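Coming up: chain A.
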Amino acid sequence: MTNRGVRGARRQRVRVLFDRLPTKWLLSSVSAVLLALSAVVGGLDDAPVAPVPRIEEGDSHVGTELTIMVNGALLIDGFPEQSIMPADGNRFLVVRATVENTTTEPRRLGTVDADSIGIAGIPSVPAAEPPERILVIDDGSDRVVVQPGVPVELAYLWEVAGDAVEAGDPVTVSLLDRDFISEGRLTYGGLYGDPIVSATLELALGDVGAGVNE
Partner candidate 1 sequence: MRRRGWLRRNVLALAAVAVLLPATVAITMANQWSTALAGSPSRPVDLAAGATAEYGHSAWLVEKTDRVSASSAAGRERDLPAGTDLVIVTVRVDPVELLEDGTAELCTARLEENGGTGLPRSWGSAAGGPITLAGPGPDLRSCSSDQTVPYTFDAEFVVPADAGDGAALSLGIGVPTEFPDYLRFALD
Partner candidate 2 sequence: MTAPTSPWRHAANGVLLTAILAVAALVLHTTPSREAQQSAIVVPGVLGESVSGRNIRATVHSVTVAESVTAGTGWAGGTPGVWVVVDLTVHALVDDESTMLGTAVLRVGDVSFSASIRPQHGTVAGQRLVTGVPLNGPLMFEVPADLVASPAAETATLEFATDSDPRADSLLVVPVDLTDLIVQPELEVAFPAWGAR
């Protein structure tokens, strides 16, 4: 009986204290405390984003899965030997690059998405357009699987309107990394988000006219 009495009195005191809280000001006082805390850790501005590094032609850039060295960009009428010709009035913009796979699995470079090299700044090519073809320069084959540890010279082809670009025009080549989200639950292989630009180059386009033998 006496125990209950003491406990009851304590509860009464706590209740009175709670009644004294200024509930009208509760929300604004909590917000003020949180704002003060955020000021201590740097304020409400966006965190500064590191700029994408600019590299030069011939520099080797190490990405998360591929190490890419861009060797140049040029315009060409077509590849008649491999029967790869653009539509009438169009030409090919070719980015030559040496690509090395630094993972432990072979990597298929496909033309469904631009996920290793992309171009920008060309009028007739929409943003994030994947290459029309990727060819191995050595034998012209278009089934490109980059094996781990074996660098391969590749030609990335985009179809451009013949009069939209000419020799000397600048093109921005961006080197992309795949953004790994998770292993597929039912599908085989990983699931990837939009590719992340890990480096860019500004190149001046060359022009080889009807083409060199390659």
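Selection rule, in plain terms: all candidates are chains of the complex that A comes from, given by their letters.
Side notes on the structure shown:
The rule is simple: a contact is a pair of C-beta atoms (placed from the backbone, for glycine too) under 8 Å apart; a residue touches a chain by one contact, two chains touch by 3 or more; residues count from 1.
For clarity, every value in this text was computed on a predicted model and none was experimentally measured.
Taking any copy into account, the candidate from 1 or 2 that touches chain A in the complex is 2. On the side of chain A, the complex with candidate 2 involves touching residues 104-106, 136, 138-139, 141, 143, 145, 147-152, 185, 188.
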